[in-house]
Every structure is written in C-alpha cells, then in structure tokens.
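Excluded from the complex is one protein chain; the other protein chains are retained at their positions.
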Amino acid sequence: MNIVDFSLQEQMVLLIAALVLFTSFALLAQQRMLASIHVFAWQGALVAGATALIAAVYDQPHLYFSAALTMALKALFMPWMLHRLVNRLGIQHHVETVVRPSLILLAAAALVVFSYYVALPIEKLSLLSTRNTIAISMAVVLLGMLMMVSRRQAVSQVIGFMSIENGLFFAAVVSTHGMPMVVELGIAFDVLVAAVLFGVFFLQIRDSIESLDVDRLNRLSETRLVESVREAEE
Amino acid sequence: MNALYLTLLLPLSGAVLLAVVRSPLVAGWLNVGICVATFSASLVMALGVLANGPFLTGNSMFYIDAFNVYLVVLTTFVGITTAVFSRPYMTYVLSEGWVKRKRMRLYHSMYQAFLLTMLLALTTNNLGILWVAVEGATLATVLLVSLYRTPESVEAAWKYFVLCGVGIAQALFGTVLVYFAAAHVLHLPETGLQWTTLHAVASQLDPTVMSIAFVFLLVGYGTKIGLVPLHNWLPDAHSEGPTPMSAVLSGLLLNVALYAVVRCKMLVDPALADPAWDNPQLAGYLMMGFGLLSFMVAGLFLHRQQDIKRMFSYSSIEHMGLMTFAFGVGGPLATFGALLHMTVHSLTKSAIFIAVGHATHIAGTQAIDKIRGLIKTQPAVGWGLLLGTAAIAGFPPFGVFMSEFLVLTATMQSWPWLTLVLLSGLAIAFAGLFRNIHPMVYGAVPEGQVPVKANMIPVAVHLLIVLWLGLAIPDFLANWFDQATLLITGSHFL
Partner (left out) sequence: MTGWLLALVQLALFVLGAPLLVIWVKRVKCFLQNRRAPSMLQPYRDLGKLFRKQVVLAENASQLFRMAPYIVFAAMVLAAFTVPLIAIQLPTAAIADMLVLVGFLAIGRFFITLAGMDVGTAFGGMGSSREVSLSAFAEPAMLMVIFTLAMTAQSTNLSSVMQYLIDVGLVLRPSLMFALLGMLLVAVAETGRVPVDNPATHLELTMVHEAMILEYSGRHLAMMEWAAQLKLMIFGALVVNIFFPWGLATEFTLVAIAIGIAAMIIKLAVLGVVLALSETVLAKMRVFRVPEYLNLAFLLALLGALSHIILEVGV
C-alpha cells in the first residue's frame, strides 16, 4: 500500500508520526534544559494530536478521551512540573555537553533502521493504514533509551524516560487504536505517580550529592565497592 | 469470591489507614494485624479454589487458578512474618535516628501498598493491569529504598527506579504487541488483553508478532526478576533499603515478575506451535539462556561481595535464574520443580533477610568483614543465619534441595550436558556463600558485642516449613503444584 492511496487525514497521521520521530531526534540533540522540556511538551502534544486524528478518522470515540488525557498529562502537566522543578533547582539555564553529538545522531538513525526491520513482519499483518507507524513508535522508544544512556543530567534522563512512555502510548494508539480504557487509566495513573516521584527524587539527589549529575552517583558499582574496601585496608 | 475482594481491599484500606496513623508503635501492630487479616482472607479463597476449581470474577477482571492462588497465599504469608519482624526492627531503626517519625508513616503505608500491587498483579486476569500492578510495585517500593536518605540509598533508589522503569516499559510494548496480535483473532477487541480469552485462542495468534512480543516481555519483566545482564539495580536496591523491604523484595516481588513471564509464556507457546513457524521452543530457549546466564554470573559474583545484604541479593539473582531456566526447560518435571523452588526460595530468602537484619543489628554494620562470632553472641540469630544459608545453598533435607534435585533431573532428561553446568554453578554458589558465612557465624567475637532483642519466630517458622517441604510435600500442596503444572505444561506430573 502506498501513501498515495491514503486519504488526506491518514496522510496527516503519518506526517504527525514523522514529526514525533523528529522531536525524538531533537530531544537527543538538544542541550539546553528548558528547550528540551519544550520539545518534550511538543512531542506530547503531537501524540495527543495524532490520537485525536485517529479517533476522528476511524470513528473511535474513546480515543478522544485518551487524547485529552495525553494532552493534559504529557503536554501540559509534566512539562509544567519539570519547568517548576528546574526553576526551583536553579538549573533552567543549564547547558549539558553531549559527548560526540554526531555519533549519537548516527546511532539514532541506525536505531530507526533497526526498529524498521524488527517491525517489518508485524506490519505485514496489519490491515490498518496506520500500521507503518509501528516502526516509528518503536524507534521513539529506543531513542528515548538512547537519550537516557547518553545523558548525565537527572532531568534529561527523566525526559528520556517520559519520551519512552510517549512512544509506547503512540504504539498502542496506532497499532490497535488504544488499549482498553481501564488499562489506559492504570497506565496514566502510574505515569502520574512516577512523575511525582521523579520530582521527589530530584530533591533527594540534590540533597545527597549537591548536583543532579547522576554520573556522580557511583558509590555502588561493583568495582568501586571493591576498590573502596582495598583503600580502607591500605 | 468475596474472599478475593477482601484480599485486595484489606491492604488497600491498610495503605490508606496507615498513612494517617501517627504513632509508629500503633502502626507496627496495625501492620501485622492487617497482614494477618489478609492472609486469612487469602486462605479462605485458596480453600475455595481447592474445593471448586478456578474461577473468573468481577466482569472477567480477576482470574484465580491453581497457579496464582498458591502464590497469593505465599505472598500474604511472607507478608505477615515480615511484618512481625519489621515491627521491632523498625523501632530499632527509629531509635537509632536513621529514619524520622514522619517517614515511618510512609514506610507502613507503602508496605501495604506494595502487598496490594503484588496481590493485584497475581490475581488480575488482564495483561495490561498486570503491567500496571508490577510497575506500581516499583513505585511503591522505590521511596522505601531511599528511606534512610544516605547518598548510597538515594543512588540505589534512583538506579532501581530508572532501570526498572525503562525495563518495564519494554514489557508494556510487548503487551501492546500481544493486544495487537489478539485484535486480529478476536471479535471483541476490548477483551483482547484478558488472559483467559487470550489463552483460549492462543494457538491462533500470529507467531511472528508473539515471538517479538515475548522478547519484549521477557526483557521487561526480566529486568524486574533481576536477570543478568539487567540485574544491576537489584543488589543495590536490596542492600540499601530497610531490611524488611529486602525480605519482601527478594522473597515476593521477584516471584511476581517471574509469574508474569510464565503467564506470558503460556500464551506464546501455543502460538509458536503453529506448523508454519520454524522455532516452536523460542520462548523456552530464551528463558533457559537468560536463566542460565544469571545463575552462573550471580554465583561468581557471590565470591567478591563485601556486604552481607548484597551477597544474599546475588543469591536471589542466582535462584531466580535457576527458576527461569527451569520454566524454560518446560515439561511437567521441571515446571513442578520450578514451582516448588519459587515457594521454598521465597520462604528461605525472607527468613535469611530477617536473620541478616538481626545480625547487622548485633554487629552494627553490613560489612561482611566486621560481622563475627554471631553464634557465640546470640545463638538463635547465628544458627538461624547458618541454617538459612544451608537451606538456600541446597543442603538436604531442606526443600531447596528437593526442588533443585527435581530441576536437575529434568535437565538430565532433556539437556544432559547442561546438568554439569548447573552442578558446577551450584558448587560455585555454595562455596561463595560459605566462605563468607562461616567466619560470620563462628569467628572470634568482637569486643563489646552484645545480644539484641530479636524475634526469631518468623525465621523458625519459615525454615520449618522449608524443612517440611523437603521431607514430605503435603498432599494438598502437591496437588496444587500438580494442577499448576497441568495449567502451564498441559500434562500432569503426579
């Protein structure tokens, strides 16, 4: 099936999917704290928009509710909360140095190709026109993980984590038109609690190491533990 | 059926109630009381299942069969004994000033919330809710890991949160894929996440999608089980949190995660049996591979531990690896062994952590080098720790020996050469445990080491049950395991 055969709304869903992927790349490349929070908010808004669009195209009224939930949670509440925390911690103008940015972007592109290959057999099965986006959502999940691996700042890691959630939600919406309502509510509840806990953690980490650079959370690695004992012996 | 709701509602109301009870003393007793009540409710439910067989209730939201009902009883039982231990132990922690009074409310409330999420994960019939509950268990315990607010504990909690969060996200992706596969087969897509519905149509599900889904599910829930190489969070979280938390994390949460994987495997296996699919054993092979790797790696890591709680958490990884391996081997014998091992491991490991709690209280440290002469100082604690370790290392006549023997026999039948690997792994782990435990329980008593107020009844009860299971498995329990084996493998063991 070629894009030419799709209706304009379906094409718009695909366009939004591509934009969601682009925001994932932007998150990976973005080094400024506030800017990444904004990009994250845009990603949430795009996912919510795609959900609403799918609700309209395929006449799935329950998806309007999911779209509203996503919009409220991912595009408004969480960015707002991160914004507040970042202001409170005084790191709003923090610029994180990303190590080897071009290498990371190439790795990200490789991940996109990888998820395409993984998703290929799944897509063959689907009758929905949105099936092509399964690979995109998987890529968003993997890119979120890449972001968590490549960043040292606790806040950036959380943004990566939340973008993984975005990818998962997007996968559910595009591949099966959303999960059953009770599950969706449960997931939203978990995400909400997780967001609050992350906030608590920022303060705890700050209190314990006086920075949010999680690289400095290194007391518990196996080698480090052995070394510290050796040092104590000497 | 009402007993089921009671089993879930009691911890829920307990979590709410304990959040507002100000006095830690009252809260400690209440905690025990609620756990006892929950246990009674679950026992009533279990007897009902024993008499009438599996049932589906609450608009197909909950499903109880032989497999999960015994885990429910086990969970509530370990819930009680740990609560009994936690009451005096947390009073000691409070008196040392490691925790503020206000945080005790958090502790008790989250203890019940944690039990709730585990019971929900076990009883739910919906794969989505299963995910929500397992993630909820992380959320409930993560603040408890950092309860002492030391830099180490905050680090451990952060690792726990982030790694498990990312891991469990993979499981959600797997769940979405299962739903996707189900949507092609079912007419009512809303029921597409119900385990019973899925199980009925499992052989029609698309093998390609299900195999990809299982990889995601195994990686996701496997992070929670602590499978190598996704285990990094586990020793940290278990060693830095309060000891009662370590007991329930090691004894119960890991079981629940493994339960989730096995439930998924039960859906994937029939789907992969499709004649057009060339690798029907894929799920089993994956589990065997991950299980064996965890088993061996954790056994080796046992040798270089400096912290007693870390050491026993590696032992947990080792045993979870063995169970995963056994479920992967499949077949009634291995599955029966794995089910038995789940029970005895969780009883023994929580007993050990309770003994370890007292031991660290006596020595005032968790460093293995500093804990010495426990038997001389306080024989009950010393012997408890020694016997617990002997049991977990697989000494006869304890139940762990029995279950490991079953698993080994099953391996001998289908994968003879792997028996050698398993045996050497057991020997490595055995050596690792005893080279550390020996000086701790015997050894010279450091100056000024005095006995502490310890409640060893939970340890004794757990170890006695494990001993009993090793000598003779009671009929009703054997029947239970047999029914669960039938469910999982499709054939009886007995």
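Order of writing sets the chain letters: A and B. Residues in each chain are counted from 1.
As a working rule, contacts are C-beta pairs under 8 Å (C-beta built on N, C-alpha and C of every residue); 3 or more make two chains touch, one makes a residue touch a chain.
Since the structure is predicted, the reported quantities are computational estimates derived from the model, not experimental observations.
Novice: Among the chains present, which touch the one that was left out?
Specialist: Those shown chains that the absent chain touches are A.
Novice: Looking at A:L34, A:A72 or A:L105, which residue reaches the missing chain?
Specialist: A:L105
Novice: Out of A:V113, A:V149 or A:M181, which is the one that touches the chain we can't see?
Specialist: A:V113
Novice: Please identify which residue in A:A41, A:I136 or A:L220 touches the non-displayed chain.
Specialist: Of the listed residues, the one touching the omitted chain is A:I136.
Novice: I need the residue numbers on subunit A that touch the omitted chain, in ascending order.
Specialist: Residue positions of subunit A that touch the missing chain: 1-4, 8, 11-12, 14-15, 17-19, 21-22, 25, 29, 101-102, 105, 109, 112-113, 116, 120, 123-124, 132-133, 135-136.
By definition in this document, only the chains that are shown with their structure count from here on.
Novice: If you average the CA atoms of subunit A and of subunit B, how many Å lie between those two points?
Specialist: 30
Novice: Residue numbers of subunit A touching subunit B in their complex, please.
Specialist: 118, 121-122, 125-126, 138, 141, 145, 148, 154, 157, 161, 164-165, 168, 171-172, 175-177, 179-180, 182-183, 186-187, 189-190, 193-194, 197-198, 200-201, 204-205, 207-209, 214, 217-220, 222, 225-226, 229
Novice: Quick check: in the complex, which residue numbers of subunit B touch subunit A?
Specialist: Checking each residue of subunit B against subunit A gives 61, 126, 128-129, 131-132, 135-136, 139, 142-143, 146, 149-152, 154-159, 161-162, 165-166, 169-170, 172-173, 176-177, 179-181, 183-184, 189-190, 192-193, 206, 208-209, 212, 235-236, 240, 301, 304, 306-307, 310, 369.
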